[in-house]
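Apart from one protein chain that is not included, each protein chain of the complex appears where it belongs.
== chain A ==
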Amino acid sequence: MKTDVLIIGGGPAGLSAAIETASRGLDVTIVDEASQLGGQLNQQTQTLRPLPSVYEPMRGFELAYKLIEQIKGLSVKPLLNHRVVGFYADGSAGITDEENVFPVKAKKIIVASGAAEKAVAFPKWTMPGIMTIGAAQTLINRDFVMAGREAVIVGSSDFAMETAMQLMAVGTRVKAIIEKQSEVSAIDQEKVSELSRNGIPFYFNSFIKEVRGNGQVEQIDIELPDEVITLNVDLVCMDGGRMPILDVFYQLGCSFGFQEELGGWVPQYSNTFQTDREDVFIAGNAAGISTQGPLLLTGMIAGISVSEELQAIRSAEANEMRETLWKELGLLEYKEVYSGRVKHLENFTSPILKDQFIS
């Protein structure tokens, strides 16, 4: 199979890259392992703001719908329930539909593989009833299944605060938020105070010491600075932060740098979102963990750069559009993330990991 642009990942970044490329007449293929496009947006019921100026604030699943609407009628072929298994010497991607593997040769590849959640290890954290916040969100919002009746949340990022509120909205009692640091890691203080107003205790400098239960979590001991308390719960949601998914970039031979503000190891890329492999571009959380507005912008920039490379848009026009989008990125993105991104770009020519042996 041949295509102009192969986009790996059909979440917000992959879809916005698809809109930018396909709307300029390019032939686009999107691979996604899920059965529908939209990625994590499908289980995000919270209102997303700020979004790029072309979108008004809306809920995650509404944004997924809006993005999918825009590729209708364009030359975009979604390969759903498909996975990339690796790359071959001629540059083609090995893609499987679980029955066969077939090669796809693309002129340009945009990798929008997204982020993976990190777990938090404590004794017996592998027991049923203990899951990441993303897993709990998927259960309640996508599968319409109660994740548990009585819950605690370990960690206090913005994502954890949103999930706590969504759990409460479906009738789960959130008994505590446990944070090992001395303050919340969430940047949006509004959600934190809303949870406090609802009487949810925040335990700082604290962690789970022990989990008990017969076949599933029933009780936990929390080590507070000066005492140990016991809570009966059937759900523990872990928020260990998120990191970019890198396996595709590794297989493609891209180089990596380390940028804590972006989630740790991140492929190196320039301000056009081109990696050090000239046919490979990057977008979304893979290029640094961020919020939905900035993720859309990175997809748009990558899409415009690919359109320019394939001569679907003039360079002067592409430069102008990129400049506007970068300005908007600086406005929408959390300051520490944006400055991490700018620092990361500066290291483009001096990556920490490069020329790795691939097999």
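One rule holds for everything that comes next: a residue touches a chain if its C-beta (ideal position, glycine included) is under 8 Å from a C-beta of that chain, and two chains touch if they have at least 3 such contacts; residues count from 1.
We take it that contacts and distances are computed from a predicted model.
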Which protein name, taken from UniProt, belongs to the chain you can't see among "Fumarate hydratase", "Peptide/nickel transport system permease protein", "Methionine biosynthesis protein MetW" or "BFD-like [2Fe-2S] binding protein"? "BFD-like [2Fe-2S] binding protein"
Any idea which of A:P57, A:P123 or A:P201 touches the chain not displayed? A:P123
In the whole complex, of A:P50, A:G86, A:G213 or A:G330, the residue touching the missing chain would be A:G86
Option from A:E56, A:E98 or A:E346 whose C-beta touches the chain left out: A:E98
Contacting the left-out chain: of A:Y55, A:F256, A:F273 or A:Y338, that is A:F256
In chain A, positions touching the absent partner: 83-89, 94, 96, 98-103, 116, 118-119, 121-123, 125-126, 240, 243, 246-248, 250-251, 256, 258, 260, 264-265, 352-353, 356-359
